[in-house]
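Pasting in a structure now, in C-alpha cells, and then I'll have a few things to ask.
Note that one protein chain of the assembly has been removed; the remaining protein chains are unaltered in position.
Read from first to last, the chains carry the letters A, B and C; within each, the first residue is number 1.
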Amino acid sequence: MNAYRRKIQYYETDKMGVTHHSNYIRFMEEARVDFLSQIGWDYDRLESMGIISPVTAVDCRFRSPTTFADEIVIEVTVEEIKGARLKIGYIMKKPDGSVVCKAASEHCFATPDGHLIRLAREYPEFYKALEGFCEKGE
Amino acid sequence: MNAYRRKIQYYETDKMGVTHHSNYIRFMEEARVDFLSQIGWDYDRLESMGIISPVTAVDCRFRSPTTFADEIVIEVTVEEIKGARLKIGYIMKKPDGSVVCKAASEHCFATPDGHLIRLAREYPEFYKALEGFCEKGE
Amino acid sequence: MNAYRRKIQYYETDKMGVTHHSNYIRFMEEARVDFLSQIGWDYDRLESMGIISPVTAVDCRFRSPTTFADEIVIEVTVEEIKGARLKIGYIMKKPDGSVVCKAASEHCFATPDGHLIRLAREYPEFYKALEGFCEKGE
Partner (left out) sequence: MNAYRRKIQYYETDKMGVTHHSNYIRFMEEARVDFLSQIGWDYDRLESMGIISPVTAVDCRFRSPTTFADEIVIEVTVEEIKGARLKIGYIMKKPDGSVVCKAASEHCFATPDGHLIRLAREYPEFYKALEGFCEKGE
C-alpha cells in the first residue's frame, strides 16, 4: 500500500497563512478514494454497482500546520469493519516525517435509496479486501 | 429586487490575506439563486420540475479586494435571454458603494437527460419573469 | 444568544445529492464567528488585537443529511475553557427541530508568532465573556 501524496494548493490556505483546517477533511476523502483504488475497489465502481458509503463521523486532531507548496503524505488504515460500518484512520505527515494531523472517519454502506448493506454477506470479496487491512475484524 | 448581501467567511480568505478569487464565482451562484427566489422561481423548484440550468461560461473582473468579515452587496441583472440561453450580470460592491468586481455568467436550460429547453415556448411564464428584468429580449 | 441560521448552497452539495460532509466543518466556523460577534468579541477584532485562535481539533457526528436550499440552525455552546484552551460545541438542526449533526471544535489562543496566551490572565474580560456561556470553567 502506497501512502497518498499531495501538495497544498494556494486556494487551500487562509489569512492566517496556513492550510485551512477544513481542507484536511477533504484530504482524508482523497486518501480514502486512493486507498480503495489501490485495493481494487474504486469508489466510482462501487457507486456504479449501487453501493454508496456516506460519512457518518469525522474527527481530526491537528499537530502542526502546513502551508502552500508543502507536500503531505497520508497513510490510511482500516481501523474497524463490522456489519455495515467501517472506520478508517489517517496519519498525515510532512516528507520529513513530522506529524501534521491524526484523523478518523466512519462510514456506512448503503444502497442509493438508503438501505444498509451488510458487506460481509452481500459483498464478501469487498469485505475481505477491507478486512485484510484491518487490525480488528468482525 | 433586493440586492444580495453576504459576509466573507474566514475559510474564504487565502494567505495573501484577502478573499480567494475563486469564491466570487460561488457568490455569483448564491446571488443568482437568491434572484430566482425573489422572482418566484426557486432553483430547487425548477429542478423538481425537471429543469436544470448548467453554467456555460463565467467571467469576472476584480477591482478591489475584500477580506474576512467584510460585507458585500451583489446586484443581479438579466443581461440577455434568448432561446435556451440566459446571461446574468453581477456587480459586487462594499456597503460604501465601492466596486469589488463585475461579473457575468451564461447558462442554458435543459432537461436532466440533456435536451435543451426553449423557455419562451415550454415555460412561457418563467420566460416572461426573466424577460421582465432584461434590457434586451428575444 | 441567537442560533446561527444559514442556507445550504448549491456548490456545497455533491453527486450523492446531499451537502458534502466537509462543509459542516466550515459551518462550524461560521457559527463560531457569529457567536463571538454576539458576545461582543468579533474575531476580526481579536486578530487586530494580536490574538489568533487556531483550531486544534474537530469532530462531527452526522445524523441526517441536508441538501440544496435547506436551512440549518446552529446552536453554539462553550463546552470548556481552561488556560489557553477552548472547546466549543455545536448542534445543527433543521427548522423542524430534527438533528443534522453534533460537533465540537477545540482551539488554543496564541499570538501571531506562536506564543500561547492564557486568556484568564491576559484578557480577563474576554475570558469572563466566554466563561459566562460555559458549563464547566477553570
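Note that in this section a residue touches a chain if its C-beta (ideal position, glycine included) is under 8 Å from a C-beta of that chain, and two chains touch if they have at least 3 such contacts.
Worth saying up front: this structure is predicted, and the values here are computed from it rather than measured.
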Residue of A:42, A:80 or A:131 in touch with the missing chain, whole complex considered: A:42
Hidden partner chain, touching residue among B:26, B:94 or B:118: B:26
Residue of C:4, C:24, C:43 or C:68 touching the missing chain in the full complex: C:68
Absent chain, residues of subunit C that touch it: 10-11, 13-15, 17-18, 20, 22, 67-68
Touching residues on subunit A - with respect to the absent chain: 9-11, 26, 29-30, 33, 42-44, 68-69
Where the unshown chain meets subunit B, residue by residue: 16, 18, 21-23, 25-26, 29, 52, 54-62, 65
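Following the convention adopted for this analysis, only the chains that are shown with their structure count from here on.
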Maximum inter-chain contact count - chain pair: A-C
Middle chain, criterion being Cα centroid separation: C
Whole-Å separation of chain centres (CA-atom averages), subunit A against subunit C: 24
Interchain centroid distance [CA atoms averaged], subunit A/subunit B, Å: 34
Length of the line joining the C-alpha centres of subunit B and subunit C, rounded to whole Å: 29
Numbers and ranges of subunit C residues touching at least 2 other chains: 26, 29
